[in-house]
Structures are given as C-alpha cells and as structure tokens.
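All protein chains but one are shown at their positions in the complex.
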Amino acid sequence: MHGEAISELMGFVFPNEQHVTWTVMIVLYPYITGLVAGAFIVSSLYHLFGQESLKPVARFALVSSFAFLLFATMPLLLHLGLPTRAFNIMITPSSSSAMAGFGIVYLTYMAIVVVEVWFSMREEIVGRALATTGVLGFLFKALALFDLRVDERTRALDHRVVRFLAGLGIPVACFLHGYVGFLFGSIKANPWWSTPMMFIIFLLSAIVSGIAVLILLFYVISWVRRVEVDAPCVQTMANFLWGFMIIDVALELMQILSIAYQQMAEWEALQILIEDKLFWSHVVIQLLIGSLVPFLLLGLNSLVKLRQRTRNVLIFSSSVLLLIQVLAMRWNVVIGGQLMSKSFRGYTSYMPGLWDHEGLIVAVVVFTVPFLLLRFFDFMVPLFPSDSAIGKGRPS
Amino acid sequence: MSDDGRDPRPEGLGRRDFIKLGFVGAFAILVPFAVRAAERAPYRREDYTWGFIVDLQKCMGCGACVRACKAENTVPDGFNRTWVERYTVRRDGKVEVDSPLGALNGFPEDVPHPPIEVGKSFFVPKLCNQCSTAPCVQVCPVGASYAAPDGVTLVDRKRCIGCGYCVQACPYGVRYIHPQNGYADKCTLCYHRITKGLQTACAQACPVGARSAGNLKDTTSRIRQLLNSSRYGVLKPALGTNPKCYYIGLDKEVV
Partner (left out) sequence: MAGDAHGPDGGDEHRKTGILSFPYSRRFFALFLVAILGGLAVRAALRPEGFGEIGFFRTGALAEEAAREPTLQGKGVCSECHAVEFAAHEKDVHVTVQCEDCHGSGDQHVKARKEGLPPEQGKMFRELAQANCLACHRRLQARPKLFPTIDIGEHFATVGVTDPATKCQSCHNPHEPLFLDRKVEQARLHPLIHACTDCHADSAIRTKPLPEGHVVTFQCKDCHAGVLADFKTKPHKDLDCQMCHVFRQDSEFSGRILKNGNPKFCLMCHQKQPFRGKGRIPQLESFEAHRNEMAADESEKQNRCVDCHGEEKIHTMHGPVVSSQAAEGGTR
C-alpha cells in the first residue's frame, strides 16, 4: 500500500489502523501554509505596524507568502484519493466541516494576497514595462493593465490599498493556517489531537516558521549577492522570532503538561507515545534541539550586546533549528496522532516511501518549488527595494 | 399397512381424493407467489430506524461474519469492514487483545497462556456503530459521508474526494480509504440487503445468532425486544456519538 514500509505493530491496533492515512503530505501542508501565514505577518509588521526596520524584507515577505500559497495545495492534491474531484470542496462545502472552510479561506486569502502583491509591486511592474520591449514588454504592460501612470497620487492609492489589505489579511492568514489547527484540535476521536489549544499552537508555530524562513532567505540571498546583511532588519526579525517562539513553545509544553497532569484514561497510552514512539522526533528534535537551543541562542542575541558576526551566527542557526522544530512539530502531531491506536492498546509505525506519490522525493520537490518560483519572481521584478543593500546587490 | 398385508385403499384415485389433490396443488402453486409478493413490498424509509445488536455471550470467534462481509462487499485485502477481537483477561488483571487478520480465518491458535492463568476470555465483533450523531458525517467536507433518513451512515462513492478526514474522525476505526479506488469505505449495514428484507451478510452468516440488524422503530422487532430485556452497552459513550450498535454483555475492557 502506497509504497510505505510494512508497518511494525506494537500491542493491539484496529485492523484498519495499520495503514496511516494522513501521510508526509499532510505534514507538509500545514508547514507550507505556516510559512504563508508567517511571512504575511512579517510583511504586515511593516505595512501596518510601522516596523520601519523591516522595510528591506517587507515586499519580499509578501511575495514569499504568495509563492508558498500557490503551492500550498500541491501536497493536498497529491494526498487525495481522488484528486480530480478536488473542486467538490468548493462546489458543495459542508458547513459542519472544518476542512470545507479551506475552500473559502484559501480563495479569500489568495484574493487578498494577489491584490496586495499587485498593488505593492505595481510601480516595479510599470518600471519593467517601460524598460522592456517586444513580447516581454507587452506582457509587463498587460500585467500593469495598460495603465503606466505613476505619480504621488497613484502611490498614495497603492499604499492605501496595501495597508488596508495588510490589516484585513492578518485575520484571514490566521484563519488559513489556524483552521488546520482547529481541524486537528476538534477531532474528539484522537486524544493526541483533541485540545482547544491546537488552533493557537499551530498559528504561533506558523508565525515562527514564517519569520525563520524569511531570516534564512535573507541571509542566503545577501550572501549570494555578496552584500552585508541588513543588521537592523535581521535583528528586528530575530527579536520577534524569539518572542513568538517563547509563546509557541510555552503553549506546546502547557498542552503536554495539562494532559500529563489530568491523566485521563488515555494518558497511559499517550505516555508511551511520547516517551517511546516519539522520543527522538518529539523530545530530542522538537524540544531539546529545536526549542531549547534556539531559545538560548536568540535570548543571547536579544539581551546581550554582541558583535554583528556573532549575532549572524546565532540568528542564522536559530532560524535553521526553528524551521526544523516546526517541521518536527507538524510531524509529531500529524503522524504521532496516527501512530497510537484508538484502542489505546497499541501502536503502528510509519515511514514514507521514497518514490511513490506521497513519498519523500515528492515531498522534497513540493517543498523546493516555491523557492524556485520566488527566484523566478525576483528575476522578473525586483523584490527588494532599490534603496536597500540587498536590493542594490541584485544582478540585473 | 394392515395386518394381513393387503393394501386397503381402492384401486386408483377416488373423486374426493382428486378434489383434495386439486386444492392442495393450487395452494402449492400460489404460496410461493404470495411469499414473493410480500417480499417485494416496497421499502418505506420513514418506517425504519436501523440499529444493530451484538450478543457477546454468544460469539464464538469463528470469523464467518468477516468472510461473509468480504464476499458480499468485495472488501479490499488488508482492510476490514468488520472484524472480531479476542480479549484475554488474565488472573493478574492484565488484558491482552488480538485479532489475527481481523479474524478473517477465525482464530487459528489459542492464547499462549494455560487456563490456570486466564481469568476470563471472550470475543467482540466490531463494525460501524451507525452513530446517530456521527462524527464522520459532521467532518466530511463535500457531503459524501451522510446519514440516510432511515438511520444508516453511508458514503457516496461518486462524491468522495478521499481526503481521509472521516477516517480520522471515527473513534472506532471502522473506516478506511479504499486502496485502489481512492474513496472512503466502511460497513454500510448491508443497506442493499436490509432494504430488500434480507439480513446483513454478517448476521446471516453467524452460526450462533450473535449479530443482527433490526428496526428500532418497530417495538416488536427482535432488536427492540433484546434491548428491553438485557443489560447492554455501547462503545465509547463519553464521546457523544450515540452509536446504534448495541452490545449485550459488554465488558469494561472493551474499547
């Protein structure tokens, strides 16, 4: 089945549970929409909340959000048993289903991001339209809707629209990612998932991953373009990253503490899940390496006066670790919840196959493509402001 | 035969006997038609609320129900619409549960504990609980998992997108995604049989009468009579699914 390894069973599981239904694709989906939401929040921190130091990364953050959004549905389509019927979710969405909310929220958010990206990039698009000729020139002019006027008034309008949408987009982005958390948290059949806190935990870890990926990309692109990384920009992002990760990890730990304290009937089985089945992925990777270490490193960065080079090391490594932490968290929730049988008497195992349509190779490809798309967008239209170091370093 | 060995009947068939034969013959010909006509009386959904009853005191773990269901519904290999679990409660209180291939071939071996160690042991058949407030129906994003008006939870194979949400939402593990066809699948209470006056495949196959589907709306039905005369339980009642699959003699250890 599915090219996965044959499951290793421990104890007693219901016959149908030997096969894990929500695979690595369903781990990847909230990871990608998390990046969408997180990147959008960073963009809004500049456009709405006046964090001026984030100007160099704000537009890039918005377009990243857009690029990830375009590919957010890929893991879902690869997972569906009948992907050709995927539109059913928009044709007859059930009002009682959290998953049906996906159709509306995704479209709404896509609309907001498309409008916001267009208005935010309009001046650059017009610039490219004026600078190019031939087919490419025509395409850019078409993209600008054949109105190439740019002046203070158009800028004012563009800015107003972007600001409005940056504000409107925040709750929608929260919904886009939060509904996934709610979806898991409201499944009463699975005690590992069922908690009211799941919505907020998913959301906060999404923001953490979004900031972390932007920091990572900012460093990588600065390095590729051989420019000094914009210190106030990364420092602001790192401060926010530290703040958000504290709240996020606190909530994750709180949730476990709560179920460990209450010790409901299923606690005995959950305890074995955490301490045995998920020991490496949860305790070691998610908590120790993925949470404790970045907490210390970023804390050092935020509280102590350090040289920029040291800061760069701390921030960069913390971002990488936190990206791993959030991925591990998604894995531990999605896969972990299915490892434990609903009989509370046994466990199955899961290892994704390599080449099948829900396998590791496909997962890596699906995750990589948005980054390639971003590169393509930047190739078309500059994503960084021309007055920033990183923007100046752009190869023309 | 009379005492002297002679046959006392007159030669050939008398008039009376011929008329009697005629009546009997006519009845014999007509009865099957009457029976078939009664069977073909149209099924009225509004008269039925389907439930299922399992008598755990009778089940002897032969697996005939599992095999019958596989045959009736072409259940794919490696998945079960119904299965039988064996619970072994040892004298020291430890509980072991097993279900080799879902009891597709029954239970070929006894538990590896001598009788002196075993306190009690019993079989529990499992199937879709046909919940009145089914979580699988609630979470289906496209209206493919639905509750029929006569109380049976079904899947519209032409609508299902195979997202697997219902599989996760079911507390009893009775659903699966069909490995070849991609849609969600589960026990349908043999809707195509019960609406024709037949029993479910599993209930028909059971040699000891441990399983049967019935109309909860009919106070004279077997299921109603059993529910009114025995102590029974349902699985995971705290989850609020309101299952309509009732277990007579349900033990605390059964989840």
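Per-chain residue numbering starts at 1, and chain names A and B are given in the order in which the chains are listed.
Please note the rule applied: a residue touches a chain if its C-beta (ideal position, glycine included) is under 8 Å from a C-beta of that chain, and two chains touch if they have at least 3 such contacts.
Values in this document were obtained by computation on a predicted structure and should not be read as measured data.
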Across A:S53, A:T73 or A:T92, the one contacting the chain not displayed is A:T92
Out of B:V54, B:C131 or B:L154, the sole contact with the unshown chain comes from B:L154
Extract the touching residues of subunit A with respect to the undisplayed chain. 87, 90-92, 94, 96, 107, 111, 115, 118, 122, 144-147, 149, 152-157, 159-161, 163-164
Can you list where subunit B touches the absent chain? 43, 57-64, 67-68, 71-73, 86-88, 105-108, 110-111, 113, 115-116, 118, 121-123, 143-144, 146-149, 154, 156-159, 188, 190-193, 195-196, 198, 201, 204-205, 207-209
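As a working rule, only the chains that are shown with their structure count from here on.
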Taking the complex as given, what residues does subunit B use to touch subunit A? 78-80, 83, 85, 95-99, 101-102, 126, 135, 138-144, 159-165, 167-179, 181-184, 239-240, 255
For the complex, give me every residue of subunit A touching subunit B. 1-2, 12, 14-19, 21-22, 76, 79-83, 85-86, 88-89, 91-94, 96-100, 102-103, 183, 187-190, 337-338, 341-345
